[in-house]
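Just one protein chain is left out here, and the rest sit where they should.
What follows is chain A.
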């Protein structure tokens, strides 16, 4: 295709956008609503995902060492834990450190225990895949010189199953939303095309190829998608900016989990919205114009 033809298609598609004022408005509204929903949804899902990851990362296996274990036995145990399948990392925390931690929480009153420390030496291990924590903990428990192995039994299983369900539900909802949007938009565009089916027929009769006819419609779909992305992008960005401003400092105190940073996350979401708007528009036009080309 020559550049001037491209230019003609370009102008044609813009003309059509302004000539079909109401249909443009209807299509753009449909795109807007959908992209807004998808945008907000993706935003929530991605953050839930982040929270889930944060929580998962915090899941530790606490291996309490037998009091009877001597220096050599402890080193041996550390190696054994490290070599247990599914273990990502191990950290040793001698009983002095454990006492310090306790003192941080409960105050210097505990200083009197320093002479006669009643605590155990401890290993903190993390599973390579947090979801395997239970299995890994059981494997470690079988090793010698372990007094007790703890990993927040029960609680974390419930957390994991909650996170997994909400991830899946979110994914299904997003897909359902996308399909509804595509259907809605291809229908709206189809109405504008049906009104022009005679034009298409005439163009074909005077020697236009299918692509010559199709391209302006596809460009038009692209404009509809882009126009439909403006409001969602603005709203989603403002929304996240403000939520982030208010919520992030509070979460930072808790230290347990955080929201995704404003940048680059918001740019990724916006790019996604833009891309989806364009895809929906282009795909909708392409499908709608298809059956009118058989002249």
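Following the convention adopted for this analysis, a residue touches a chain if its C-beta (ideal position, glycine included) is under 8 Å from a C-beta of that chain, and two chains touch if they have at least 3 such contacts; residues count from 1.
Following the convention adopted for this analysis, contacts and distances are computed from a predicted model.
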Between "3-(3-hydroxy-phenyl)propionate hydroxylase", "Cell division ATP-binding protein FtsE", "Phosphate transport system permease protein" or "Xanthine dehydrogenase family protein subunit M", choose the name on the UniProt record of the chain that's been left out.
-> "Cell division ATP-binding protein FtsE"
Any idea which of A:41, A:212 or A:265 touches the chain not displayed?
-> A:212
Among A:8, A:62, A:95 or A:290, choose the residue that contacts the chain missing from this document, as touch is defined above.
-> A:8
Contact residues on chain A toward the hidden chain run 1-2, 4-5, 8, 19, 199, 201-210, 212, 294-295
